[in-house]
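With one protein chain held back, the other chains of the complex are shown just where they sit.
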Amino acid sequence: MSIYKFEVKTKQEGFTDITYKINSYIEQSNVKEGICVIYTPHTTAAITINENADPDVVDDLLFALDKIYPQMPEFKHLEGNSPAHLKSSCIGVSETVIIENSKLLLGTWQGIYLCEFDGPRTRKVYLKIIK
Amino acid sequence: MSIYKFEVKTKQEGFTDITYKINSYIEQSNVKEGICVIYTPHTTAAITINENADPDVVDDLLFALDKIYPQMPEFKHLEGNSPAHLKSSCIGVSETVIIENSKLLLGTWQGIYLCEFDGPRTRKVYLKIIK
Partner (left out) sequence: MSIYKFEVKTKQEGFTDITYKINSYIEQSNVKEGICVIYTPHTTAAITINENADPDVVDDLLFALDKIYPQMPEFKHLEGNSPAHLKSSCIGVSETVIIENSKLLLGTWQGIYLCEFDGPRTRKVYLKIIK
């Protein structure tokens, strides 16, 4: 099975739903049952799974993450984006999801998001399917 | 290998140790060496690995998570459970553990927990074993 790679154009901060995109690659792979590793090769972005119905949830998450992981005067990293690095490590740069019947076995309200914490950028997402 | 599915009845908030249950499915699968993906398809629950000896650790984790990810007046999601969504994304809805000698290769003090942040509910857990 190949490694699938695609890009996502992001705003300054935000979550982009990539569920549909991932499912289309799984369909292409002809794998009926297995796992899919979703990975973003960046240090100020992340992958998370959360509610896909009410967009207020994503807004609340972004708001809260800014409050909980704020800019701090003691930070030394000159680029000034240490909060984004911190969010990346706390949320994590990958998720592993089970595949059943040729698609992601998600819950009713779950969507998979690329999280941008230091954009706007063009971000990469890698997928590896294992059966 | 099948996908294994089971349910956990939860209280309002709490961690349920599911290590024994997972090991019994691994035994059933006859897989001696591989990996096991443990996944919960919910947006206000999570899976984590932490101390299984002193129950005070779990109490301290729950207490601290409430302090660190509190209810905030700015939250817009009308269901009122945004802190639970936040905890779910920060802890994460899955773990991947190595299998050796037909069981989870955990540390001496590690147990696998289903974390409930918005119960009581009946929560699902999915397992996929890959060798």
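Note that the chains are named A and B in the order they appear, and that numbering of residues resets to 1 at the start of each chain.
Note that in this section a residue touches a chain if its C-beta (ideal position, glycine included) is under 8 Å from a C-beta of that chain, and two chains touch if they have at least 3 such contacts.
Keep in mind that what you see is a predicted model, and the values were worked out from it rather than measured.
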Options A:57, A:86 or A:99, residue touching the unrepresented chain: A:86
For chain A, which residues touch the unseen chain? 3, 37, 39-43, 68-69, 72, 74-79, 82-83, 85-86, 88-90, 92-94, 96, 124, 126, 128, 130
Since one chain isn't shown, list which residues of chain B touch it in the complete complex. 33-35, 48-51, 54, 56-57, 59-61, 63-65, 67-68, 90-92, 95-98, 100, 105-110, 130-131
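Here, only the chains that are shown with their structure count from here on.
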Taking each chain's centre as the mean of its CA atoms, how far is chain A from chain B in angstrom? 20
